[in-house]
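With one protein chain withheld, the remaining protein chains of the complex are depicted in position.
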Amino acid sequence: MGTRLGELVERLGGQLVGDPNLEVIGIAPLTDAGVSHISFLSNSKLRAQTAHSHAAALIVSPADDDFVAAGYGGARIVTPNPYVYFARAAQYFAALTAIVPAPGIHASACVDASAQIDASAHIGPQATIEAGAIIAAGAVIGAGCFIGREALIGEGTQLFANVTFHAYCQIGARGIIHSGAVIGTDGFGFANEGGVYIKIPQTGRVLIGDDVDIGANTTIDRGALADTIIEDGVKLDNQIQIGHNCHIGAHTAMAGCVGVAGSAKIGKYCTFGGAAMVLGHLTIADRVHIGSGSMVSRSIAEAGQYTGFYPLAKNAEWEKSAAIVRNLSSMREKIRALEKTIKTLTNQDEK
Amino acid sequence: MGTRLGELVERLGGQLVGDPNLEVIGIAPLTDAGVSHISFLSNSKLRAQTAHSHAAALIVSPADDDFVAAGYGGARIVTPNPYVYFARAAQYFAALTAIVPAPGIHASACVDASAQIDASAHIGPQATIEAGAIIAAGAVIGAGCFIGREALIGEGTQLFANVTFHAYCQIGARGIIHSGAVIGTDGFGFANEGGVYIKIPQTGRVLIGDDVDIGANTTIDRGALADTIIEDGVKLDNQIQIGHNCHIGAHTAMAGCVGVAGSAKIGKYCTFGGAAMVLGHLTIADRVHIGSGSMVSRSIAEAGQYTGFYPLAKNAEWEKSAAIVRNLSSMREKIRALEKTIKTLTNQDEK
Partner (left out) sequence: MGTRLGELVERLGGQLVGDPNLEVIGIAPLTDAGVSHISFLSNSKLRAQTAHSHAAALIVSPADDDFVAAGYGGARIVTPNPYVYFARAAQYFAALTAIVPAPGIHASACVDASAQIDASAHIGPQATIEAGAIIAAGAVIGAGCFIGREALIGEGTQLFANVTFHAYCQIGARGIIHSGAVIGTDGFGFANEGGVYIKIPQTGRVLIGDDVDIGANTTIDRGALADTIIEDGVKLDNQIQIGHNCHIGAHTAMAGCVGVAGSAKIGKYCTFGGAAMVLGHLTIADRVHIGSGSMVSRSIAEAGQYTGFYPLAKNAEWEKSAAIVRNLSSMREKIRALEKTIKTLTNQDEK
């Protein structure tokens, strides 16, 4: 199952240079694409490769088009952002062969009589849906999912198998929650009395906007008294931990294994590299970019790129540098002593 | 549904200054509380805010009471530790509206005939309970949970949805295990023969005391030959990994994403900041506090606060400092050369 180039361009835009009736069946990387594929050039540095590509058509930027046209004989789709066009074309091809879960409730699912399941929604095998939960039109609840009391799953949102979505929490439209994610678990809140921890009930919710993706085995704590907020368009990778009462601004993206402690307020359009960590109660401005493996221990008021991890070295070298790091203050003392001595010497010389 | 201030104080103690017949319906932060809420002042620095609070009553310490009384017109509950009182009051209000899972076994659960389920326990939909498992009085097994052969879930302990609790492991009374947690998975034990790993069967158990909370998607390995031990009152946040044969002392708390490698022995009353890591076979004394993102690579014999993470900086500055860290030994050489030269100069001068 494929499509004509002309139809693709009609749907996704771009300027087609070539035969609109050419049939293509899918999308592939530049070097792997066969004669029935389209491919794309998103990085100008690789444009020399296009001359050897077997692809039926290439998605290229206006800036690369002349170069590509000179060496490559297939069709071209010219568009300002080839990578975005690739994403949309890939979505288009994926939709052609997608197996959409059928509307309806699987016989093995346990759905409370008071839950409201839209007729167009899909509830998979072995799922559990508690009293008062609302599953909107076109939503997909995978096998083995748990949806708590009065939770809300928005229109067209898909939960893959084995997601846990706790009571009273909400997610908007067109979201994706991957397997093993846990939304709305209790935050880590305790009062300490003579060394013993007294649990503080976590009575807030998790409120998630539209177009939010949440990765596999990611956990998002419900608020303690107020709510945990995830704004529209946020993208969270796998195994991320978001503490209670955090607020993540719209269109912020976090790579795998990131941790955000409670009550952190993170701006819009931020990015976090894998395994970055944010301490609690911090405020991070919009458009802040945190490098992988970096610990954010203070609020950041200024947009920009921030990093902080110990550089890797051969083990013997690391042992040497780490030993010096441990004693940096003595090194500083030595330098100060040297400065003093030299000052004395210089003064003597000047006499 | 609410309560009278007088009833609250009767149950939780504290000295009430104000009308015992005043009705309150819940608890809220100082700045959000409405006229039907009580609130609390746990941080003296914020006491100026109390004058503007709409709360019906405030929980305050004796030290702050005079100041608060001067500016705030509502009722006061005076108690030595307002934050602990807040926790208890919040528990009280939460209990008023809590929906307690009904005793009994859901029709969709698969419970082996030889399992012993107390009549007051709740077994949720789609749960599986294997042969010989014991579920004590008042325990709650959430939807989709798996309880392995001869495992023991203590009195009043609650497992949220989709917990996996493996064979022969035990947890005591009043515990909480959050969704996605896996207790008693095999430890990572292999012998290496010419590069190929040979699995060592993990035949120990996980033994968990009373009043232990375990966070969402946290994993605790069963012991290799002996058992993994989690003592009373331990609180583990989400996405923590505890290796085989670890021993965690009573009332120790770990924030999210902490990892503890196998056979580590950790004392009582310790705290671990988020994403702290502990290498295997180490011993950590009581009352040791490890900062977030810190790697514990040696045993710690002395109570205290320990930290070790690379400070965050603007990316360009980090690149500069990281390059120097990589070459710290050459910097040390330069200083030594300087010291030598200066010594020569000084000696010459002294001649």
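Order as written gives the chain letters A and B; numbering starts at 1 within each chain.
Just so it is clear, a residue touches a chain if its C-beta (ideal position, glycine included) is under 8 Å from a C-beta of that chain, and two chains touch if they have at least 3 such contacts.
What you see is a predicted model, and the numbers here were worked out from it, not measured in a lab.
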| item | value |
| --- | --- |
| Sole residue of A:Val9, A:Leu22, A:Ala255 or A:Val278 that reaches the chain not shown, by the stated touch rule | A:Ala255 |
| Residue of A:Ile135, A:Ile200, A:Ala216 or A:Val278 in touch with the missing chain, whole complex considered | A:Ala216 |
| Interface with the undisplayed chain - residues on chain B | 108, 110, 126-128, 144, 146, 148-149, 162, 164, 166, 180, 182, 185-186, 188, 190-193, 195-201, 203, 217, 219, 221, 225-226, 239, 241, 243, 257, 259, 261, 275, 277, 279, 290-291, 294-298, 304-311, 313, 317, 320-321, 324-325, 331, 334-335, 338, 341-342, 345, 348 |
| Absent chain, residues of chain A that touch it | 27-29, 32, 81, 83-84, 86-88, 90-91, 93-94, 99, 106, 108, 124-126, 142-144, 160-162, 176, 178-180, 213, 215-217, 233, 235, 237-239, 251, 253, 255-257, 269, 273-275, 292-293, 309-315, 318-319, 322-323, 325-329, 331-332, 335, 338-339, 342, 345-346, 349 |
